[in-house]
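Every protein chain except one is present and positioned as in the full complex.
Going by the order they are written in, the chains are A, B and C; count residues from 1 in each one.
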Amino acid sequence: MENDMRYLPLTDSDRQAMLATIGAASIDDLFVDVPAEARLAGTIPNLPDHASEMAVERHMAALARKNLSAGEAPFFLGAGAYKHHVPASVDHLIQRGEFLTAYTPYQPEIAQGTLQVLFEFQTQVARLLGCDVANASMYDGSTACWEAIVMARRITKRGKALLSSGLHPHYVSVAQTMAKFTGDDLAYETPELDSKTDSQKLIAAIDKDTSCVVVQYPDILGRIEDLTALADAAHAAGALLVAVVTEPVALGAIKAPGAMGADIVVGEGQSIGVGLQFGGPYLGLFACKQKYVRQMPGRLCGETVDAAGKRGFVLTLSTREQHIRREKATSNICTNSGLCALAFSIHMTLLGEKGLRALASLNHAMAVEAADRLAALPGVTLMNDSFFNEFTLVLPKDARDVVRRLADRGVLGGVSLGRLFPTAPQIGNGLVVAVTETVTAEDIDIFAKALEEELA
Amino acid sequence: MENDMRYLPLTDSDRQAMLATIGAASIDDLFVDVPAEARLAGTIPNLPDHASEMAVERHMAALARKNLSAGEAPFFLGAGAYKHHVPASVDHLIQRGEFLTAYTPYQPEIAQGTLQVLFEFQTQVARLLGCDVANASMYDGSTACWEAIVMARRITKRGKALLSSGLHPHYVSVAQTMAKFTGDDLAYETPELDSKTDSQKLIAAIDKDTSCVVVQYPDILGRIEDLTALADAAHAAGALLVAVVTEPVALGAIKAPGAMGADIVVGEGQSIGVGLQFGGPYLGLFACKQKYVRQMPGRLCGETVDAAGKRGFVLTLSTREQHIRREKATSNICTNSGLCALAFSIHMTLLGEKGLRALASLNHAMAVEAADRLAALPGVTLMNDSFFNEFTLVLPKDARDVVRRLADRGVLGGVSLGRLFPTAPQIGNGLVVAVTETVTAEDIDIFAKALEEELA
Amino acid sequence: LEEKLIFEIGSTDTTGVDFAVAPKGENRLGDLARADAIGLPGLSEQETVRHYTRLSRQNYAIDLGLFPLGSCTMKHNPRLNEKVARMPGFADIHPLQPQSTVQGALGVINELAVWLIKLTGMHGVAMTPKAGAHGELCGLLCIRAALEARGDARQVVLVPESAHGTNPATAAFCGYKVEDIPATPDGRVDLEALKARLGPDVAAVMITNPNTCGLFERDMKVISDAVHAAGAFVYCDGANFNAIVGRVRPGDLGVDAMHINLHKTFSTPHGGGGPGSGPVVLSEALAPFGPLPYTARVEDGSIHLIEEENVGEEMPQSFGRMSAFHGQMGMFTRALAYILSHGADGLRQVAEDAVLNANYVLRSLDDVLDAPFGGSGPCMHEALFSDKGLADGFTTLDIAKGLIDEGFHPMTMYFPLVVHGAMLVEPTETESKAALDQFILALRSLAERAKAGDEALKGAPYHAPRRRLDETLAARKPVLSWSEPDLAAAAE
Partner (left out) sequence: LEEKLIFEIGSTDTTGVDFAVAPKGENRLGDLARADAIGLPGLSEQETVRHYTRLSRQNYAIDLGLFPLGSCTMKHNPRLNEKVARMPGFADIHPLQPQSTVQGALGVINELAVWLIKLTGMHGVAMTPKAGAHGELCGLLCIRAALEARGDARQVVLVPESAHGTNPATAAFCGYKVEDIPATPDGRVDLEALKARLGPDVAAVMITNPNTCGLFERDMKVISDAVHAAGAFVYCDGANFNAIVGRVRPGDLGVDAMHINLHKTFSTPHGGGGPGSGPVVLSEALAPFGPLPYTARVEDGSIHLIEEENVGEEMPQSFGRMSAFHGQMGMFTRALAYILSHGADGLRQVAEDAVLNANYVLRSLDDVLDAPFGGSGPCMHEALFSDKGLADGFTTLDIAKGLIDEGFHPMTMYFPLVVHGAMLVEPTETESKAALDQFILALRSLAERAKAGDEALKGAPYHAPRRRLDETLAARKPVLSWSEPDLAAAAE
């Protein structure tokens, strides 16, 4: 290259000296094993050459400005991803080079920072979800959910999973995609606009082939209910209860699924520490009862001692994992969502139990305020009897267009059921509205007025 | 307080336990020495109580949005503060807690990070300015300039300083303010709109009472000239030449003042690593000939060895400083601009000589392009024969209003001489225009068109 | 260097956040209010900052030094990319916002997709996979979908012995039977053995190229042709794409699917174990089967999103969704900034410098360390050594742990499995010659000590935050979460 490239430290004279050491006449000599017809003579056509930091930053900033960010508008979207305030110290800490640019902690002597964080994270997650043990995180909630179904199959040696109609439709899609190939049998129906869930139906459907019942809590329509009866029914039939939590902040206010009998609790951890990021990276939470720990997928960090007797931490039970077990592994996963788990753990440490409860209670209070205000609009009804920070409104017309028109007015007013369930037009008037601590009274007011005008 | 305060870790039960240890019944008992009439019973009235991080961030963001930031507009301001691209890694590194939250390195055993940076910084600054030694930085360029005048007085034991009319008027004001109290005699006149500087006048004015001649390079109107004759004339009369550099990037393209005979070279380091920040914090550069080092103000870092013989660095020659010498100190200063010096040093390390020269040459080329384009507008003339990245245009009318009206159109089009020299209406048609690597051809085009319309 | 656990220093009464007081109102939680103590300790902001700052200092990281980690490509992470990913227009948008409000985000996905397609010479790219192994899964699902579309229920996937463990695991995870392909003595796939095994039951062959011995599979095109002739597909593990980016396009070699670890070739930060991102480039035969959602630029220049709603008309053969939302957007912004910074010329230089650095290491050390395939021609971006010639009782592990005391991260060890006591060294292109020379010096001295039987080496590391850790104890009696000491004692 004629100009310097800021990330490449070799100078041309370095290159010459190194070729001499190697005994090669040119760089091309090092690529001799590539078949001649596949060796490109020059740069790939129709792609630009290198650009300065300033130029790249400008280009990316121009793209960023084409998006309406959540902080710029009254914002009420949820349905599996939530806008919460993340303290500035979280992002500061995860950017420390020793965390940001560290490798997977396979060399524990020089990775105790990452490992201790994972051990603390596992404990926090287990306690939050009400389970005995948790792993070091997975890709996201949707893939964790599928891993839970596979794990239930492994434990029960049965192939049929009952998916609640309250399960996030993307999670259902992921499971259906995988089941097409693995042959798992999945029972699922789209939800109805009813304050009651389909728990009774699920209980009735449990049989001797059922590996697990998968239920979301709070569910995709914001409904919450006691899972004890479901757990009891599943256990009576030798099946497991898998609970899915997409809004972990809720567990600062409502009972933990593990405490109601769930055997495996999975979730999307994005709410705590991570931010929206257009859907990723997020982090899958995965916890279960102690007795199932060796059937768990994903990385696990455990306590041990070093040669000098000091407490230390290592990745453990890796005989479950792909790099040891290859095709016999419990999962093909070889990544956790390390930096997101770190952010989750830092945010949770800043909150502590006291802060988490205060956060949850503020979320709920704002949601109640918004629900009452919106339900008072002409033609609008509130579907939920109970909810945490998210509820479903039934509008007098299809909610998809309403949402789009609200966006044109600069209001990001929830997620329409038409977007989530395109094949279920009968519930197309439903609008899922999430209200977190970031929503102000003024935001609610703007939203209510805009919605009223759109419906007029 | 009823609620928690996120920065205060003591709990109420901690407080009770600690009072018990102390043997005090209440916090009020610890304030007994305050005269009763001065002890406030409650919080100070008409001030708000504590606010959440989210609320404070919102408040500050709302204030920030009321400003038109340089990145949002075609931007051509200079006159002592310059917009340059600062690589993202600079800000990343200065935010490392070990730099950001470290104390002044009075305990060298646990401050080698800061100290080595200062040693490297001093070397970089000395080389850039063409001097033997530099200090560890001062408040800013304007105060460094006054410190140089005081230092020249100390060295020459003479009380009259000749200030060039090309010196930044704020720097002149600072010196005049101080001289009112110290009794220093300052000779100064406002500049004329002429491509020639007042060097000949200054040379003629040097006499046996002159402590120093203070000249800016490039000067406030963007003019550059060889300082050798001035230095020779000063030295011949036993006076010093003090050179002031407000745009250090220039020294990647033009001769260093130290190499032309300046005895003391001071400057504003903001251009490299620091950013605009509405005027501060910036950093004063201060360098001089080796023989004057013990007359230098400010902190100095020097090399030494530790008890084990390892190379290390310490603050040194502190017998010049206030915490040792008290009223006999060379200056009252007890702060350097540590974090700004760090940013300067990191940016300079990223640039290196090669990068600095490339940066300077890009600045100059863009400035030439802009100067030619703007000087071609009807009624506009370019005052400068030569310049680096800043030049003065003479408009057919008062430039202050033109600048304000350009701002209303979203163009930040330079600094008017009316703003800089309110008492010199005869040069009010002058407009100082700076053009750095952040200016695009499109920016120049928008500026030129807007200016043409304003002048039409 | 002892940092207590948050459970030992925090309390459930302490918090580092504060909130506005919640407006008083009716509770709508039904009867589900959580009454039990959760057991989550809090710390003040200052204590939190200290805890994590101190913990971080027990890690090694790229920001501290070289990472000679074969097959894992740990290169410099530019800070511009971190800045870009945090722009509110990217970091603070919801995946389900109306499309009109996220055109810039969809634009990033599309622009990155175009680069990946052109750099690999392929036809399409699935952007949603969350990591490399997830990308492998995506590729195999495309292959299965394509086979099923033609009514062909093949059940076997062939994998070379030297493959990454994820290859067989992935194949098994989506229901395939896995069979090994042997290697030749010079470290490459045994072409004849492969040809002999191909047949109507073979769905795909998974190949890593450059392979995990650090060599280019010279016969790649011949292999692809044979696989295609047998009605199967070629999956290429893209972990080593760094060696050839800008110089060789997998599409030209007959590859049908290849995942790209954005954190390897395109330098998104590894973050102590993730998050990753594993887009999969696809051949014309496989592209129609890719997962949802998918982006496409339409005539008016805007970017269009294909998801469940419109998939029927626009992409009817898609195998469906494999994760919620759009993939790892935060990694896309970083990777795109990286790619634009390098450009077509810079990326080509990446491959050249990566290969140059690896050969420099290989030839600077092959006099003291056995290089099993050192005679097979130049290596690509990683240099492979074995433990042959070390003194009795000395192992690759000892050299690896010795590197820690020298201030380096260990190389990849005992992988690939086909070489005894393998040491796989990948310096990457972002290391300077000076850094390589220091590393070579350190490894040379360790090799000499291990050959001379220096017993002290067996105790290494000595200068790390911890000595060697007891992994057996950890696995035998797993302690996976913290308990209050009295509870823990009672449980014994």
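Operating definition for what follows: a residue touches a chain if its C-beta (ideal position, glycine included) is under 8 Å from a C-beta of that chain, and two chains touch if they have at least 3 such contacts.
What you are looking at is a predicted structure, and each value in this text was computed from that prediction instead of being measured.
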Review point. What are the shown chains that the omitted chain is in contact with?
Key: A, B, C
Point to revise | Per the touch definition above, residue among C:Ser71, C:Ser224, C:Thr430 or C:Ser481 touching the missing chain | key: C:Thr430
Study note, to complete from the structure: Out of B:Ala148, B:Cys212, B:Leu285 or B:Leu339, only one touches the absent chain, namely B:Leu339
Study note, to complete from the structure: Absent-chain interface residues of subunit C come out as 9, 44-47, 49-50, 53-54, 57, 62-65, 76, 78-79, 430-432, 434-435
Exercise for review: Using the touch rule from the top, list residues of subunit A that touch the missing partner.
Suggested key: 3-9, 11, 50, 52-55, 87-89, 91-92, 97
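The rule is short, and it goes like this: only the chains that are shown with their structure count from here on.
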Study note, to complete from the structure: Whole-angstrom distance, CA centroid of subunit A to CA centroid of subunit B, is 47
Revision key, fill the gap. Residues in subunit C with touches to at least two other chains are numbered 11, 13-20, 43, 45, 49, 53, 78, 80, 82-83
Practice item. Send over the residues of subunit A in touch with two or more other chains. Key: 53, 57, 87, 92, 95-97, 350, 354-355, 437
